[in-house]
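The next block holds one structure in the form of structure tokens; read it before the comments.
Moving on to chain A:
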Amino acid sequence: MRQATQRKLLAAAAGAVIAAAAATASAPAFAQAKEQFFPLLPYRTGPYAPNGVPFANGYADYLKLVNARDGGINGVKITFEECETGYATDRGVECYERLKGKGPTGATVFQPLSTGITFALTDKAPGDRIPLVTAGYGRADSVDGTVFKWNFPLGGTYWDAADILVQYVGKKEGGLDKLKGKKIALVYHDSPYGKEPIPLLQLRAKMHGFELMLLPVTHPGVEQKATWLQVRQHRPDYVFLWGWGVMNSTALKEAVATGYPREKMYGVWWSGAEPDVTPAGDGAKGYNALTFLAPPGQGQVHKDILKYVYDKGQGSGKKEDVGEVLYNRGLVSGMMAVEGVKRAQFKYGKKPLKGEEVRWGLENLALDAAAIKKLGFTGFMDPIQTTCVDHQGSHSARIETWDGKKWNVAPEVYESDLQIIKPLIRESAAKYAAEKKIPVRDCAKDAG
Partner candidate 1 sequence: MSDAQGAGDVILAVEGVTLSFGGVRALNEVSFDVREHEVRSIIGPNGAGKSSMLNVINGVYHPQQGTIRLRMDGALREFHDMDPHEVALSGIARTFQNLALFKGMSVLDNIMTGRNLRMHTNLLLQALRIGPAAREEIEHREAVELIIDFLEIQAYRKTPVGRLPYGLQKRVDLGRALAMEPSVLLLDEPMAGMNVEEKQDMCRFILDVNDQMGTTIVLIEHDMGVVMDISDRVVVLDYGRKIGDGTPEEVRGNQAVIDAYLGVSH
Partner candidate 2 sequence: MKQHIGIVSVGVLLLAGLVAPLATGAGTPGFYTEVLLGGLMAGVLYSLVALGIVLIFKASGVFNFAQGAMVLFAALSVARMAEAMPLWAAALLGMGIMVLVAIVIERLVLRPLVNQDGVVLLMATLGVSYFMDGFGQTVWGSDIYSIELGIAKEPVMILEGVFQGGILINKDDVAAALVAALLVALLALFFQKTSTGRALRAVADDHQAAQSIGIPLNRIWVIVWSVAGVVALVAGMVWGAKLGVQFSISQVALKALPVVILGGFTSVPGAIIGGLIIGVGEKMAEVFLAPVLVKTFDLAGGGIENWFAYVLALLFLLVRPQGLFGEKLIDRV
């Protein structure tokens, strides 16, 4: 008898599931509200959650700030929805499909914070006419707007990062020519993200005669004993760390355990946040990382966020985490998306805009020092200016060092060497265009 009831319940549950699936299928038609919809693809769970959470909080908080402080973007209210990706590509694609049609005008712009998901969405975005902003990650060759019309790696790519690191250690050695005979090890996350800088480093290695050791670390990156034993065996002069999530802190711990000096370790900008160093405790002291925009700390925009968002109990995270490295990066990413919309509103009017209209805005972004100051981001980013050919807009970065308590950013600004990177970008983009049979845009004719 009991079993029979159980079965009935089960059957009912199964029926309900199927019915509900059918119900969600026919998405309700949205009234033409004055709203701009922002899809968010965070990862608040899984091995990368420690890094995904602050970024997602920063991004969401900025959108909340714009609504609370300015009443939206020129009167168009921002709505947003999160869809957890767990840093997994297939989940990311599902989330993209789920969110791309939401809101009165569809999704404004996607920022997946995952190079793997970016690769997948790069194929889909042109069909759906939605731009992708990948500030500081994604495909390095997508700088080329003639091929990658919908991608915007604003502010920096991994080729810039790798190039700047080589320049920096060259300078430390007393000139790039002094790198001859040196050994540089790349300890990288074994995914498109970690592999992205390799072509540039190989090119630089050939140019300057240093030896490049490639040491991949498998997802999620908690097993690095063997990697660091190899570091100990070969004693490279520098270690470049291209890690993400738990991999970074593990790398630092293993470096401590194998006695590799942290002063000779340089992380990419995704390996230089608080969750990366704090688990390693004092062992992380002396470790360096790049920071391209948004160093840690608080400025005008943070004051606004605390006032308009957190003091009203609307904050996405904890109050004391506002101002962390990755939080700030989320903030800047959110801001650039909003500025893209603002720019597009100049051309298309102050109404909810479609993805392809926002794309134009992102391609014609011009944030100079004055504009940045007005937004309250002074000291958190460099000026940025995009064009049809250059979807990146800024090629500079700084070096920060962990002193055991906080990140100290050195004042020098480094610029990547476009002489070296540009041909690489052109070559790679051309290969992509040929593979996918994409027509190349002519920027002189096609401004919109």
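Here is the rule we go by: contacts are C-beta pairs under 8 Å (C-beta built on N, C-alpha and C of every residue); 3 or more make two chains touch, one makes a residue touch a chain; residues count from 1.
Here is how the candidates were picked: all candidates are chains of the complex that A comes from, given by their letters.
The structure displayed is predicted, hence computed values, not measured ones.
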> Given the complex, what touches chain A, 1 or 2?
Replying inline: 2
>> Taking the touch rule as given, give the residues of chain A at its contact with candidate 2 in the complex, in rising order.
In response: 44-47, 49-50, 53, 190, 195, 214-218, 220-223, 225-227, 229-230, 232-233, 246, 249-250, 253, 256-259, 275, 279-283
